[in-house]
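What follows is one structure encoded as structure tokens, with my remarks underneath.
Just one protein chain is left out here, and the rest sit where they should.
Letters A and B mark the chains as written, and numbering starts fresh at 1 in each.
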Amino acid sequence: MSILFYGSAIIAVLATLLVITRTNIVHALLYFIVSLLAIAVIFYTLGAPFAAALEIIVYAGAIMVMFLFVVMMLNLGQVTQDQEKAWLTPSVWIGPSIMAVPLLGAVIYAINLNQEQMAHTVVGGKEIGVALFGPYVLAVELASMLLLAGLVGAYHLARK
Amino acid sequence: MEMPTVTMQVIPMEHGLLLAAILFIMGMVGVLTRRNLVFILMSLEIMLNATGLAFIVASSHWGQVDGQIMFLMILSLAAAEVAVALGLVLQLFQKRKTLDINVLGEMKG
Partner (left out) sequence: MLDLLWLVPVIPFIGFLILTLTFGKLPQLAAGIVGAGSIGLSFVFAFLAGSSFLGAEISSYSQTLWTWMSVGDLEVGFTLYLDGVSLVMMYVITGIGFLIHVYATGYMSGDPSFARFFSYMNLFVSAMLILVLADNLALLFMGWEGVGLCSYLLIGFWYKDPNNGYCARKAFVMTRVGDAFMAIGLFTLFVSTGTLNIQEAMLEAEAQWVVGSGVATAVTLLLLGGAVGKSAQLPLQTWLPDAMAGPTPISALIHAATMVTAGVYLIARTHVLYLLAPEVQYLVGVIGAITLLMAGFTALTQSDIKKVLAFSTVSQIGYMFLALGVGAWSSAIFHLMTHAFFKALLFLTAGSIILAMHHEQDIFKMGGLRKDLRWSHALFLIGTLGLVAFPGFSGFFSKEEILASAMENHDGGYILYLAGLLGAVMTYLYSFRLYFLVFYGKKTHDGHEVMGLHLQGPLVLLAIGAVFAGFIHIPVEGVFPEMEEHHPSVMAQAAMILLPMLGGLLAWWVFVKGKVDTEKLAGQGFGAKLHRFWFTQWGMDWLYDKIIVTPYTWLAEVNKNDFIDSIYNGSARAVRFCHEVMSETQTGQLRWYAISIAYGLLLLVVLGVLL
């Protein structure tokens, strides 16, 4: 199991790295989907199969597809790719990297302050369902309202 | 039918959180570096995803379901946000014909 975890972790990191460094939008999107799939596998290894399933269905399946549709509608062609290549000079990476490295170090340090082990149980769909209809029913309603707002907004904004 | 409770092998929580941190930081670097609006949105998604991962790791650690519920909420939030954002991107592109964020920003110093 741990092999699966670490392997998927490495894949996810590499894929994400490639996402932010690609010049072609569609390539970047596809790499992101790869990353999402890897993370879904990680979810599974962590004992959250329902979350893994949701990750694939909703995130990779719906959200990324939406991205792709919009990119296709924008019809950004070769021009954009050249533009990106022009913008993505090595010097651009310096600033954020300078910020990223200490941040990473700090977070690692903070994480290592507590040495904890993870539990072993698998939390399946049944528990989630019980929680959703129990304590979190209000959250569900709110989320649905949020989605409604998103729906109406997207519909209105996308009209010509 | 009861799902068999499978005992997972022990994975230290630090590693999970570390992974989430790395992904989050990479997403942040992406936001700061890219100039195309769509890329920026995508990097935001990476960040959201990394946060969700952190929640799942935590819920797995405690063996409780709340983390996954949180992940569910984040997921629906991301969906709604992306929908609206992409609609805005479409409109913006039609009006200004460019997706360069340096040009699109209308704030004055």
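Just so it is clear, a contact is a pair of C-beta atoms (placed from the backbone, for glycine too) under 8 Å apart; a residue touches a chain by one contact, two chains touch by 3 or more.
Keep in mind that this is a model prediction, so the values were computed, not measured.
**Q** Indicate each shown chain that the hidden chain touches within the full complex.
**A** Touch partners of the hidden chain, whole complex considered, are A, B.
**Q** Among A:I11, A:V26, A:I56 or A:V107, which one is in touch with the chain left out?
**A** The single option touching the absent chain is A:V107.
**Q** Would you write out the residues of subunit A that touch the absent chain, in ascending order?
**A** Interface with the chain not displayed, on the subunit A side: 95-96, 99, 102-103, 106-107, 109-110.
**Q** Suppose we count only contacts with the excluded chain; which residues of subunit B make the list?
**A** 28, 31-32, 35, 101-102, 104-109
Everything that follows uses one rule, which is that only the chains that are shown with their structure count from here on.
**Q** With chain centres defined as C-alpha means, what is the inter-centre distance between subunit A and subunit B in Å?
**A** Taking the average C-alpha coordinate of subunit A and of subunit B, the gap between them is 5 Å.
**Q** Considering only the defined contacts, which subunit B positions touch subunit A in the complex?
**A** 3, 5-19, 21-23, 25-30, 32-36, 38-39, 41-43, 45-46, 49, 52-53, 56-57, 59-66, 68-69, 71-73, 75-84, 86-91, 93-94, 99-100
**Q** Per the contact definition, I'd like the list of subunit A residues that touch subunit B in the complex.
**A** Checking each residue of subunit A against subunit B gives 1-2, 5-6, 9, 12-13, 16-17, 19-20, 25, 28-29, 32, 35-36, 39, 42-43, 45-48, 50-51, 54-55, 58-59, 62-63, 66-67, 70-71, 73-74, 76, 80, 83-84, 87-88, 92-93, 95-97, 99-100, 103-104, 107-108, 111-112, 115-124, 126-128, 130-132, 136, 139, 143, 146-147, 149-151, 153-158, 160.
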